[in-house]
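Other chains dropped; remaining ones untouched in position.
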Amino acid sequence: MSTKGDRLWGGGYEEATHPLVQRMNASVSYDQRMAREDIVGSVAHATMLRDQGLIEPSDHVAILGGLAAILKEIEAGTFEWVEAREDVHMNIEAALRDRIGAPAGRLHTARSRNDQVALDERLWLRRRLLGLAARLVELIGALSEQAWDKRDWPMCGYTHLQRAQPVTLGHHLLAHVEGFERDLDRVLAVLDRMDVCPLGAGALAGTTLPVDRNKTAALLGFSRVARNSLDAVSDRDHLLDTLSAAATGMTHISRVGEELVLFASAEFGYVKLPDAFTTGSSLMPQKKNPDMAELIRGKSGRVTGNLVSLLVTLKGLPLAYNKDMQEDKEPLFDAVDTWEDCVVLLRDMLPAARWQKKTLADALDRGFLLATDLADVLVGHGVPFRESHERIAVLVNALVKEGTTFRRAGATRIAAELGVPREAVADALSVRKALRKRDVVGAPHPARVGREARAASRRAVKMAAEVVRRQAPCEAEVLLAAAG
Amino acid sequence: MSTKGDRLWGGGYEEATHPLVQRMNASVSYDQRMAREDIVGSVAHATMLRDQGLIEPSDHVAILGGLAAILKEIEAGTFEWVEAREDVHMNIEAALRDRIGAPAGRLHTARSRNDQVALDERLWLRRRLLGLAARLVELIGALSEQAWDKRDWPMCGYTHLQRAQPVTLGHHLLAHVEGFERDLDRVLAVLDRMDVCPLGAGALAGTTLPVDRNKTAALLGFSRVARNSLDAVSDRDHLLDTLSAAATGMTHISRVGEELVLFASAEFGYVKLPDAFTTGSSLMPQKKNPDMAELIRGKSGRVTGNLVSLLVTLKGLPLAYNKDMQEDKEPLFDAVDTWEDCVVLLRDMLPAARWQKKTLADALDRGFLLATDLADVLVGHGVPFRESHERIAVLVNALVKEGTTFRRAGATRIAAELGVPREAVADALSVRKALRKRDVVGAPHPARVGREARAASRRAVKMAAEVVRRQAPCEAEVLLAAAG
């Protein structure tokens, strides 16, 4: 049960807090993950207060020194978090008071927990999204390399999980690269849209003291300052943006996961996952299960759940801050952690996958994947497409009944039945030629696949540099390091 | 990085596991919450194995003794959980091997982690749902008491958050009792539907050993045995049932939360929440915020998110067990914890709320809540309802323009304008009489409200007994206690 001393707001209170209330009210068990951001924010705030003459230079020095020391304790794992102090902000403030006394009390000048938490979330998110961007770039790079390597490995392309037309493994891998590049773009867009400093909004109505919000924002590396104090403390759009991007990104990953599960099955046999990425069964000695592929497929559930969680929580809340918004952190943290883990896993697992070139090629020889190419032969001889399509469909149906395939029926017979030259049919039924005929932008001609793979690699290198540039520490972090 | 010795399935493996794989693969950080259930299940399984002659009586004694000792360590917090051992099952099995040697290896006879985890989840859920049922009963009891106490406190009834017709506070509280009773019914229905023992399903295809599944089920207090082994290990309906019930239950709670936030506002002023259930502001000294009411409103988000999480994860999974299903526990645990916390909070907070009788009554005197009663007077004098409605609407509109109310306009004038006896109008405009006229089943006549409150109390007492009856320990728990 908390005592007045722990509750920084206890002045008007006469009753102790109900124990369950204290536990439910406290967020420190999870928001302590934003400790570094909380401290960096305080460094910037204190520095601005000093520059504006709102606190003494000596207070500033004491505050920065105290904060640096506290951060060291936190990073060393020796800091004692107190639930009765509710959250990361109050824990650090109280520790600062214990350590430096009166000046600590001045740090809260012209600041409220409402704008403080809004700031911390943005700083935390900035750091994590940049990390995620870096991991996505690595995944894209790794996939592009593999796509280059497998640019000319023939493979069945599927629609409806039915064999449809020939592609190459490299082409297939590059399809996923496209999705991951869009994910990266989304992450960077979230970063740009959230590049707004809420500090100075106070609890909801700004402050009566002559703060310099642009100064604080600059110290923290923000481009802009929030234009409206009520919005600054109640806006959680950047969290929704992140969760939306994460849900979409995890949907991509679930699709890759599903494919790996399928391709690693005995029935497909397209890929062997290395021991390092499978696990066995405690009962069935023969099993090597694609657990990781399954897990990343399944984890799309938790991230979609996280998104829904925050959408429901925010629904119908009037301005400005409401306590409901304390529920914003856990889904955010979980979604970002999960997404990053899955990206890292794919980054390491996909290059280690052992694709089975022969099995991939053999599958192409069975079935009727080149039926469209045969229809194109008819079109080339002046038959309207719809009629060509129908004639080939009838032919396929007849062959299926005979239990044979194009390959086994042979070009001569097929040419005779269709009334076109044998050579044209033979050409149409060559996988190698079929791939080379698909020679338009985005199609699986191996040379095109190779060029696209190289282009994707180059884009990844460029994006990596951009992410590094953005990861440079802001001025407040430099000040903090200097104070340590 | 795990070594063979830790991985119980490592026989066919030559590579070490990737560190991230080990972490993502491991569930022990959260599934250790099912340790008691895992041990109780093993006690039942071992006892059945002994009775069937599949293990020696001496092995049985050793296993039960070992398990009892391990449970003590776990409950004392001294048990060492090892991530490389993946999950609660393997941790306990390995600890048992360390402790009793060879007989530990025989415990896994005719059992797989697939049926084991299916069992543990059911046992855990049974315990927690019964606890939740008990808390719901207490909440219903507390609310019914308060409803009895406030059965005749007049209050505005609202639709569209507009004052509509008079009710009593007791009547309003009983509306929520109805929802909580349905929640309780849902919880009990989940318990009944999941009262099926999966043990003996093995990994997916039963077992070749002559186990007695009915025996194990009886030891564990189940009424039935799963009829199909594939279903037994892949069915997670009881989790979906629980999460669905939780999402609905939390929706109820969110509605109570919203009302408390509204009613505690300065504008309504209907209730004062005691200090023990509010918190202050670190910036604004005057604030006493209804944080708990807001939190329970907001937490409907996380529980809806948990439900979505599992629905997405299970979507499209083929039979039987898939690793994706490891993701089933965290949303389940979180939802049950959250729901129970919120029920307990309401149970304690609602009786402590200080309802403001005078403010509630004053609000009734403003506005036109008795317009429907006036319309009923016309109906009583033979005017068709639709015409009555229109005439009263015109009257109200005129009074609003004058800036007056029924009360201030007075019965004489209104009676004259409507062409009905003054006495009938005066009767219609008396809140006390208006309430007493609402004398049909479910209506707010204070005597009816009182009877309904008493009936709800009686039902709660009866349900409490039923829950206690169901909470009696099963035979396996008794054996475990005896072995301790």
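Letters are used for the chains, namely A and B, taken in the order the chains are written, and counting of residues starts over at 1 for each.
Here, a contact is a pair of C-beta atoms (placed from the backbone, for glycine too) under 8 Å apart; a residue touches a chain by one contact, two chains touch by 3 or more.
A quick note: this is a predicted structure, and the numbers were derived from the prediction, not measured.
Peer 1: With 2 chains in place and all of them the same protein, how many does the whole complex in this file have?
Peer 2: Result for the total copy count in the complex: 4.
FYI, only the chains that are shown with their structure count from here on.
Peer 1: Let me have the rounded angstrom distance from the C-alpha centre of chain A over to the C-alpha centre of chain B, please.
Peer 2: 33
Peer 1: For the complex, give me every residue of chain A touching chain B.
Peer 2: Touch list, chain A to chain B: 7-18, 20-21, 24-25, 89-90, 108, 111-114, 202-203, 274-277, 279-292, 294-295, 297-302, 304-315, 322-327, 330-331, 341, 344-345, 348-349.
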